[in-house]
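One chain of protein is taken out of this complex; the other chains stay put.
Order of writing sets the chain letters: A, B and C. Residues in each chain are counted from 1.
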Amino acid sequence: MSAPLKLLYFAWLREKAGIGEEAVPTPDGVATVGELMDWLVGRGGGYAEAFSDRKVVRVAVNQEYVSLDHPVAAGDEVAFFPPVTGG
Amino acid sequence: MSAPLKLLYFAWLREKAGIGEEAVPTPDGVATVGELMDWLVGRGGGYAEAFSDRKVVRVAVNQEYVSLDHPVAAGDEVAFFPPVTGG
Amino acid sequence: MIKVQTEDFDLGAELKALTDGNHAIGGLCSFVGLVRDMAGGDKIGAMTLEHYPGMTEKELTRIEAEALERWPLDATLIIHRYGRLEPGDQIVLVAAASAHREAAFEACHFLIDFLKTKAPFWKLEDTPDGGQWVDARDTDDAATARWNLPSGKAAE
Partner (left out) sequence: MIKVQTEDFDLGAELKALTDGNHAIGGLCSFVGLVRDMAGGDKIGAMTLEHYPGMTEKELTRIEAEALERWPLDATLIIHRYGRLEPGDQIVLVAAASAHREAAFEACHFLIDFLKTKAPFWKLEDTPDGGQWVDARDTDDAATARWNLPSGKAAE
């Protein structure tokens, strides 16, 4: 049995998704970040709302910024968040 | 009798001229900064050396930067100095 | 040096420590970001800064390393706070010290521009209508872009 994906949500993405952190087994048919987002939207409710406008969603895999075609694999830490506003 | 010119010299111009401050009656035939420099050079010695390269001499009349054709008049404070190197 | 913390910092002591004993340094440029009491047209009371522990430190370290590669610097510092902050509070300090002032200025400017668009922090402002997540600004993206970012990052 392979390690689950660790999913993190920050700022208003966390609020809309209704969760800050969760572990999920890598879903069947999910090989990229974009496919993972499709699968999350398919769960409906808060997830669908959180990802309704993907232009304002940033993704990091293992704490590095990536694009939607980046692969996801068992054990990865995948974080979703809005454009950053620090400083 | 009109007020004298107050002449000031700074940095290596002061060292070459051999004087930091002096008062002189406005010399005959001197109406501009350039003519005042000619007159000072005519005194010879340290003055001639101080003004030997006019490209590196800056002039202020009454504490404002001026060019060589700026008028000088009785009572003016005229300062000569190298390009500045503060900061 | 990188510090991510909730506590306030002593600006004078931090800057002093950065140059102390290094007489090759001719210039120290620093920028401090402060909490404003206005956001858009609205009065705000306070704000809460959320961040992504782990990735924050990684990104700040990467940004600092890039500055050190681009300019001849003797010292750099990034301090960023998170948690609840009141108007007038210090949020962030970036500083760069170099033999020459242009390097210090450019590196300091680069540090804050990159931090603004790369470091995973998010501001939640208290407004009369409740908590409001601050929107990212296009001008910040433009400020980062002018440093001619090596491509291949999907950050923006």
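By definition in this document, contacts are C-beta pairs under 8 Å (C-beta built on N, C-alpha and C of every residue); 3 or more make two chains touch, one makes a residue touch a chain.
None of the values given here were measured: they were computed from a predicted structure.
One chain is not depicted; across the entire complex it touches B, C. Although one chain is not drawn, the whole complex shows that of B:5, B:36, B:50 or B:79 it is B:79 that touches it.
Screening C:105, C:133 or C:147 against the full complex identifies C:105 as the residue touching the chain left out.
Although one chain is hidden here, its contacts on chain C can still be listed: residues 10-13, 15-16, 19-38, 87-88, 99, 101-102, 104-105, 108-109, 112, 139, 143.
Seen across the whole complex, the unshown chain contacts chain B at 8, 10-12, 58-60, 63-68, 70, 79, 81-87.
Keep in mind that, in the parts below, only the chains that are shown with their structure count from here on.
Chain A and chain B, compared by their mean Cα positions, are separated by 74 Å. The centroid of the Cα atoms in chain A and the matching centroid in chain C are 26 Å apart.
Contact of a single residue of chain C with at least two other chains is seen at no position.
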